[in-house]
Structure formats: C-alpha cells, structure tokens
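Note that one protein chain of the assembly has been removed; the remaining protein chains are unaltered in position.
And then chain A:
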C-alpha cells in the first residue's frame, strides 16, 4: 500500500518541484517558440546562406542528446567564464533543444500549404512577406498546432533532465525527499503522478485537436 503520509508530510517540497517543472516548461516553450520560428523562417526564406544555417541548426541539435546540451550550459560555458545557476542552465538547454523540433513542425506546416496559394497571392500583387503574413501563415497555424502541442508534452517530460543537474524540478525534489525519508518507491510514484497530472490532460487536448483538424479537412 502506498504511504500517503509521505505525500502529505512533504507536500511543500513536492509543490516546489512541481512549480519549477511547470515554470521551466513554460519558459522553455516561450523561448523555443521564438527561436524555433526564427529558424523555421531561416529554413524557408528564399536566401541560401540562411537556409544553410537553419538546416545546420536543426540537423545538429536534433541528433545529439538533450543531456549533452544541458551539460554544455551547466559545465561547458562556465569553463569559459559564462555562468548560470542550474535551473537557468537546464531551462536554456531545454529551449535550445526544443527549438529544433519546433522549427521543423513550423516549417512542415508552412510547406503543407499548397504552392498555388503563394503563387496566387504573389500574382495578385502582394509582396513575399505580405503573402506570408496574410495568406500562408493563417492557414499554416491550424496545421502546426497539434505537432506543437506534442512538442510541449515532450518538453514537460524532458524538463525532468533538470534533475540531473540539481535544477530544483520534480525529479530533484523527489531525490531530496527520498534521501530524507529513505523511501524511494512511494516517493517516485507520487512524482510520477505529478507528471501525469500535467501530461495526460495535455495529451488528451492534443488528441482532440488532431481529430477536429482531421474532420475539418
């Protein structure tokens, strides 16, 4: 039987961890949306060198582990004199990593809009940027939202990597509580429940959006 007394007695610590997990996920989401959009624009803009930079970023970051990126912020940059606390290092790592996936989601959403739309907009006198802003992006947004939702779910799960560098998240406080109480099994079951409280509603929401979008087509 689960010892709920552990949950009750250490509620404050669980809440601190839960709060930091949410904060890291939300901050990293905002950051990676901004960075990911810029990279997606780099990838599709009709300017070759920008395409290369965008592609290099996406391919490189997607193919190396998140732990490595977080360690670069936590240990690599401090080695050349740029220091962050562990929470900031973890959140920046999450942001840099997730941006690559978000850039891909946005890019494929924009490219899913039929080419004829751009051609029609351009030939009716809009500039490339106007066509993007008023014709392509409004259509792309609908396609992009479900994959972005999935990225956010991954982001919440991935934020657990903060635990590796003592980043004050749920995993870190789980560790702290288990070293205080000498209990691991129950402590981590409660940690798991806190993650599920966040991820299950998000998954259901994304599933709902996907189904609605499928019907709309």
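By definition in this document, a contact is a pair of C-beta atoms (placed from the backbone, for glycine too) under 8 Å apart; a residue touches a chain by one contact, two chains touch by 3 or more; residues count from 1.
Heads up, the rule we're going with is that contacts and distances are computed from a predicted model.
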Chain not displayed: protein name in its UniProt record ("Glutamine ABC transporter permease", "ATP-binding cassette domain-containing protein", "WD40 repeat domain-containing protein" or "Acyl-CoA dehydrogenase family protein"): "Glutamine ABC transporter permease"
Given A:7, A:67, A:176 or A:209, the one touching the chain that is not displayed: A:67
Option touching the unshown chain, where A:15, A:34, A:120 or A:196 are the choices: A:196
Interface with the unshown chain - residue positions in chain A: 59-60, 62-68, 71-72, 75-76, 79-80, 153, 157-161, 163-164, 171, 174, 178, 183-185, 188-189, 191-192, 195-196, 199-200, 203
